[in-house]
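Here it is, the structure, as structure tokens.
Every protein chain of the complex appears in place save one, which is left out.
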Amino acid sequence: MEILAFGIVKDIFLATSIDLIVDEDITVGALKQKLEGRYPQLRGISSYMVAVNDEYASDDSIIKDSDEVAIIPPVSGG
Amino acid sequence: MEILAFGIVKDIFLATSIDLIVDEDITVGALKQKLEGRYPQLRGISSYMVAVNDEYASDDSIIKDSDEVAIIPPVSGG
Amino acid sequence: MNIDIKILKEPLDINVCINWVMTPQSGGIDVFVGTVRNHTKGKKVLRLEFEAYERMAMKEMDKIAREMLQRWPLHKIAMHHRVGILDVGEVPVVIAVSAAHRDAAFDACRYAIDTLKQTVPIWKKEIFEDGEVWVAAHP
Partner (left out) sequence: MNIDIKILKEPLDINVCINWVMTPQSGGIDVFVGTVRNHTKGKKVLRLEFEAYERMAMKEMDKIAREMLQRWPLHKIAMHHRVGILDVGEVPVVIAVSAAHRDAAFDACRYAIDTLKQTVPIWKKEIFEDGEVWVAAHP
């Protein structure tokens, strides 16, 4: 599952995207746990959201392997 | 006493200014009465203010002959 | 000086106002641009005429700007008003306000246009196909 990284998350992943091996149909919450296990620095940022196919997704949303997943650290545009 | 007219008041005075003969040291209130006697249409407008030397003046302000007096109908700038 | 007040016969230049208020300390600029509408109360407007009691209008605009600087932490204020004949789509007024933070800029800019419309001796005549009228003159 390809996961896009932006802002501070790019610095944590040391990449603009990572390819994570996951079971099919993982929830957003489970993905976060998995990522935080692999990248403990994620726990140190203010908060982050997960977007699935360009939409903010709640922790109980289910992600398919074909979805576009992005980690959204606190936004600071404007 | 020269009295400047703007907007609708120009149309009432049929002039951009009039020269009114007044006793010295007339109040703004007395000036208004005098003007309304001479130009009854003044009573038909929404409201108007008198400015003395570029400042809004209250009815009890005293006007000297050397002051610059202007009749200020409802403003509508912007 | 951090206040720029002008009454102009020529078309207003919005960029001039924005560039003038922009400072290296500023984080946000709010700009109000008035435009001439093509209708009022369902009636077609051909053009507008603006007249100012110029010296007093400058003074009253300056009062508004000084009050703004007292009430909000602002950097600079530009307030330009046009006079003369304006066609539909032309710009009678531009108010630009810069501040470190946007809330002050928004609040102050809105205060400026609201107060300008109440206190500044400038008058607008609406010219229709069948006549003309000084706005707000009659009840």
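Every chain is named by a letter (A, B and C) in the order it is written, and numbering of its residues begins at 1.
Criterion: contacts are C-beta pairs under 8 Å (C-beta built on N, C-alpha and C of every residue); 3 or more make two chains touch, one makes a residue touch a chain.
These numbers come from a predicted model, not from an experiment.
**Q** I'd like to know which visible chains would be in contact with the absent chain if the whole complex were considered.
**A** A, C
**Q** In the whole complex, what residues of chain C lie against the chain that is missing from view?
**A** 14-15, 18, 22, 24-35, 37-39, 88-89, 98, 100, 102, 106, 109-110, 113
**Q** Just checking the interface: what residues of chain A touch the absent partner chain?
**A** Contact residues on chain A toward the absent chain are 4, 6-8, 11, 44-46, 51, 54-56, 70, 72-78.
As a convention for this text, only the chains that are shown with their structure count from here on.
**Q** Find every residue in chain A that makes contact with two or more other chains and list them.
**A** none
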